[in-house]
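With one protein chain held back, the other chains of the complex are shown just where they sit.
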Amino acid sequence: MIISLKKGTKRREISEVVRKVEEEGLKSEVKAGKTKSIIHVIGDTAKKSEEPYYAFNCVEGVLRVTPRKYRRVSKNNQDDKYLVKVDNFYVGSGKLTLMIGPCALEGEEQIKDSVGLINKIKRTYVDNKPRSNIAGIVMRGGAFKPRTDPNSFQGMKKEGLKYFADMAHSYGIPIVTEVMDTRDVGLVATYADILQIGTRNAQNFNLIEEAGKTGKPVLLKRGMGNSLNEFLGAANYIAKSGNENIILCLRGVKGMQDEVYRFNPDLVDAIELSQRVRTPIAFDPSHSGGDKKYVSDLGRLAVMAGVDALLADVHPYPEIALVDPKQQLTPQMGRKFTKEMNFYKGAYLKGQKQFNKL
Amino acid sequence: MIISLKKGTKRREISEVVRKVEEEGLKSEVKAGKTKSIIHVIGDTAKKSEEPYYAFNCVEGVLRVTPRKYRRVSKNNQDDKYLVKVDNFYVGSGKLTLMIGPCALEGEEQIKDSVGLINKIKRTYVDNKPRSNIAGIVMRGGAFKPRTDPNSFQGMKKEGLKYFADMAHSYGIPIVTEVMDTRDVGLVATYADILQIGTRNAQNFNLIEEAGKTGKPVLLKRGMGNSLNEFLGAANYIAKSGNENIILCLRGVKGMQDEVYRFNPDLVDAIELSQRVRTPIAFDPSHSGGDKKYVSDLGRLAVMAGVDALLADVHPYPEIALVDPKQQLTPQMGRKFTKEMNFYKGAYLKGQKQFNKL
Amino acid sequence: MIISLKKGTKRREISEVVRKVEEEGLKSEVKAGKTKSIIHVIGDTAKKSEEPYYAFNCVEGVLRVTPRKYRRVSKNNQDDKYLVKVDNFYVGSGKLTLMIGPCALEGEEQIKDSVGLINKIKRTYVDNKPRSNIAGIVMRGGAFKPRTDPNSFQGMKKEGLKYFADMAHSYGIPIVTEVMDTRDVGLVATYADILQIGTRNAQNFNLIEEAGKTGKPVLLKRGMGNSLNEFLGAANYIAKSGNENIILCLRGVKGMQDEVYRFNPDLVDAIELSQRVRTPIAFDPSHSGGDKKYVSDLGRLAVMAGVDALLADVHPYPEIALVDPKQQLTPQMGRKFTKEMNFYKGAYLKGQKQFNKL
Partner (left out) sequence: MIISLKKGTKRREISEVVRKVEEEGLKSEVKAGKTKSIIHVIGDTAKKSEEPYYAFNCVEGVLRVTPRKYRRVSKNNQDDKYLVKVDNFYVGSGKLTLMIGPCALEGEEQIKDSVGLINKIKRTYVDNKPRSNIAGIVMRGGAFKPRTDPNSFQGMKKEGLKYFADMAHSYGIPIVTEVMDTRDVGLVATYADILQIGTRNAQNFNLIEEAGKTGKPVLLKRGMGNSLNEFLGAANYIAKSGNENIILCLRGVKGMQDEVYRFNPDLVDAIELSQRVRTPIAFDPSHSGGDKKYVSDLGRLAVMAGVDALLADVHPYPEIALVDPKQQLTPQMGRKFTKEMNFYKGAYLKGQKQFNKL
C-alpha cells in the first residue's frame, strides 16, 4: 500500500500517519519525492483496508499494490476451485448445471404442471444421457417475490413453497428458491436445496449472513448497480460463517442501456470472476435480457464465457404467467434451450481442452 | 395505453388480447394501421400495469400515454404537498431541515461529544434565530451499519442506539437512524424519531413495508442503481400501510463515474421528483460526493434544486472516525455548512418568490 | 405514431397539431381519452421524425409504434443481407473475416515485419486451408492516429500509409486503415481497401459522408457513448451517397465500468444489430478489453454472437510498441487467436445449422 501525501505536508503530520500504520500491525518507510512525499506500507496488506488513512488531512490518496483479498472467496492459486454439492451432483465440476422453472409459483396446478415439465426435461437430457454435458437440473420457482410495485402479485409464500418442495423432491429434483426476509430463512432452508438471494437484496447483509449460517448452498445474485468488489464483499458475508457453498450469479447490470434489453449482460465479468474466485459462477439470461427472445443467445454466450450454471425461466403456459410473462420460455423453447446449452457446453469444453494445451 | 401488434397478427390473436383488456376492467378499440395494427386501451390506466399484455406472442410493445401513478406518493395537483411532522416542526414546510451527525455511533464518549456539538449548532442557528431558514435539526448517527466488507466495524447496535436516543432527546433533539433487519424494526422504532432505510436496502421490500407499518416517519434512500420509477415503487411499500410520513432521499447513483466522486449526484432528479411527488425530498451530499471537500458545494446545489432536507456527516473528531472518515465534516466545517445552507436557502426562497410570479 | 396531449389542451391547439401532421403528408385521427386526448398519426411514419410535434406546448409526448427506419441500412426481411466485397472474398458471407495487425504503423522495419507476420498467418490458416471457417484476412495498421494526449506519437501519416499499402499489396493482402480528416479522405482511399472511421469520429458526419462518397468499403466504429440509434444514424451518412459497402464495428461502450476492463463489451448489441441491419457486423476485442489477456475470450464471445469480422491488434514486438502496448498480441498469440477463432466459428455455424431447423 502506498500513501501519497499532499504538497507541503509537515513532519509532524507524517509521523501521525506512520503511527497509524504501526497500529494496524504494518511497517512503513517514508520516501521524499520531487514534488511530494509518500509512505510505503509494508506487510500483509491484502486483508487490510485503506480507509483509516483517509481521515488524515495530509493524505491525498492511498494506492493499493496488492489487490484486496476476500477471505475464502478469492482463489489461492490457479487450480483452486470449490465445488458445491447439490443433491447427487456438483455445481462447478466442469459440466453445466441448469436451474430452470417458472419465475413464480402461482398455484397448485401450475406447480404440478411445472414440475412435470422440468422432470421430463431432466429425464430426457440428463438421466438418459450418460454423456451429456449437463451435470444436473435444479428447479427454480419463487414463493416469495420482490415486486417493484406493491400492488403486483406477491407470491404464494409458505404454502406454495411447501407444496413445491414436496412435489419436486418426490421426483428427485432439488429446488432453488428466493428468501427475502431474515425471519423466513429458517423456513426456506427447511424446504430448499439452494437458497437464493435476489438482486434487490444483494447488499442486504443481515439476510445474506443469516442465509449463510444455515450451511445450505446460497445462490447470490449481483446487485443491479454493484461493482465486482461490492459483489465479492457481499459474498464474504456468507463465507464469514464458515459456509463455502456459494454460487455467484451474474444477471446484468444497469448502464448506458439501450432501448433493446433490460440490463447490460455482464458476461465478461464472468470471465474475470473465474480468474479471481474459487466459487462456481452462474448467469441468468432471462432477467438480464428481460425477453424470451434473448434467452437462448445470452445463454450461449454465457456458456462460452465458461459459467458453471444457468438460470432460466421456463413456464408451462407463459401466456397466463403472473410474473414477467415476457421472459418465460414455453415448454418447447425450454427443451430446445436445454439441447442447445448441452451442445455449446460441449463445444466450450472441447475448445478449452484443445487451446489451453498450446 | 396503446398495445402495438406485430406484423401479420391474426384476428384470433387480437381477440385474445382484447379479452385480456376487458378482464382488467378496461375498454379497447382496435385500429388497423398501414403496416401494423394497434389496440387502444381506454379507461383509468394510471394504476394498471402493462405487463400482462407482454405475455402474448403477437404483442410487440405497450406504450403508456398516462404515466404510471404511485398511490399516495404521486401529486394530485401542483399544490399538493405532504408535510412530515418531526418533533415540533415540519419537514417540507418551505424551510430547510438539516439531518447532521456522525456516520456511525462509536462509543459513549463519541456519542456524548457528538450530541454536544449538534446541540450547539441547533442553539446557535435555529433556537436563537427566529428568522432562520432552517426549520429544525435532526441528529443522525448509525447504530446498525451495512458495511461492504464483513470485517469492518459493524456498529454499536441496540446498546448504542439506546444511549444515543436518551442523550439526544435529553437536549430535545430528534434522531434519525438506520434499520437493516425486519427483526429490528420494533426496537429501532422505540428509539428513533425517523427510521432510515439505506441505499443497500432500497429494494428490501419486506423491511420497507415493516418500517412503514410503525407509522413513524421513514427516510427512504434511493438505491444506487435504481431508476426514479423503481424508487417510487419502493416508496409505495411504505404508503401501502397507510403511513404517509415518507421522506425520499437522493444520494447519488452509479453511472459513467469519473475519477472524481463516488456517485453521480442526482440533483436534477430532485427537481423532477418535486414535480411528481407530494412527499418531502432530501439529499445527502456526504455519501454522494464521498469526500468532505464536496459536501458544501453539493449541499448548495441541492438547496438550489429546492430540496426540503439535507443529510450530512459531521463528526467531533473525524481523524479517528471508524466509518467513512474521509467524508466526515469537522465541527468547524459543520458550523460553516449550517450557516451556508441557511444563506442559500434564503436566496432560493427569494428567487422562487420573485420569479414564480412572472 | 401517437401524439399524446397535455391535460386541458384546447380544441384550437389540437387543430394546429393536426395541421402539422397534414403538412408532413400524413393523416390523423383525434381520440379523447378519460384523462387526456391523443392524436393518431396514420401513414408511412417509419421515415418520419417525431421532432416537429414537440414544438407545440400542448404536446406531452410522441410515441412511435413503427420503429425508426434507417434507409438502406435496415433489413427489409429476415434474409436480407448485404455482402461487402474486399479483394477476392466477401465480408458477411457466413465465414469469419479477420482484420489483424499492429495498432499503429511505426517505421519501415516494423511495417515489413508486421506484413511478414500477417502473411504467414494468412498462408497457414486461409490459403492452405480450403475448409477453414475464415473467409479472408485483412491487415490493419494506423497511419493517422487519434491520441487523447496531443504529446503522444501521432502516426507516420502519408509516408507510412504508402509504404504499408505497397508492402501488403505485394503479398496480396488487403488493408484497412483509419482516416481522421475530410482533407485526407482522397489520399487514404487511394491506398486503403477499407476506410476505417474511429470511435472518436463516430459522429463526425462530414468525415463519414466524405468516406462514403469514395465508394470504398467503410468500417464504422460505434462511438464510445452512442446508442444503437445514434450508431445507425451515422451509418446512414455513408448509405446516403449510395455506398452500401458498410461494416458496422462494435468496440465496447462507456457504462458502469468496473475496475477490470476499459469499455463494456457490447456483445448483445451484435445480436440485436444482426436482427435489424443488413450490413456485416464486426467486433474489436482489443479496444473493448484494453488488455491482451481479454482478446481471446472476447473474440470467442463475439464469434458466438455471430459477428462477421473481428479486429485485433497483433504486433511483431509488442514490448516496444508505441501505441497501446498493453493490448497488442504477440506473434505467437496472434497465431493461436486465429486458430481459436476458426474453431469457434465452426462450432457456431454447426450450432446454427442444427438448432435453426428445430
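The first chain written gets the first letter, and so on, giving A, B and C; residue counts start at 1 in each chain.
One rule holds for everything that comes next: a residue touches a chain if its C-beta (ideal position, glycine included) is under 8 Å from a C-beta of that chain, and two chains touch if they have at least 3 such contacts.
In this text the structure is predicted, and so the values were computed from the model without any measurement.
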Next on the checklist: List the neighbours, among the chains on screen, of the chain that has been left out.
Outcome noted: A, B, C
Checklist entry - Out of C:Pro102, C:Gly142, C:Gly160 or C:Pro318, which is the one that touches the chain we can't see? => result C:Pro318
Next on the checklist: For a quick check of understanding: of B:Val84, B:Ile208 or B:Val253, which residue touches the chain that isn't displayed?
Outcome noted: B:Val253
Checklist entry - In the complete complex, which positions of subunit A touch the hidden chain? => result 2, 4, 31, 33-36, 38, 40, 42-44, 46, 61, 63, 65-66, 225, 254-257
Checklist entry - Which subunit C residues touch the hidden chain? => result 47, 49, 51-52, 54-57, 71, 146-152, 180-183, 200-201, 203-207, 209, 223-226, 229-230, 233-234, 236-237, 240, 253-254, 256, 318-321, 324-326, 328
Checklist entry - So that we can see where the missing chain sits, which residues of subunit B does it touch? => result 225, 227-229, 253-256, 258-261, 264-265, 267-269, 271-272, 289, 294, 296-298, 300-301, 304-305, 336, 339-340, 343-344, 347, 350-351, 354-355, 358
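The definition used in the following text is that only the chains that are shown with their structure count from here on.
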Item to check | Graph class of chain-chain contacts, one of line, ring, star, complete, other | outcome: complete
Item to check | Chain occupying the middle, per Cα centroid | outcome: A
Checklist entry - Distance from the CA centroid of subunit A to that of subunit C, rounded to the nearest Å? => result 32
Item to check | Where subunit A and subunit B are represented by their mean Cα positions, the distance between them in whole Å | outcome: 28
Checklist entry - Any idea how many Å lie between the Cα centroids of subunit B and subunit C? => result 41
Item to check | subunit C: positions in contact with at least two other chains | outcome: 225, 254-256
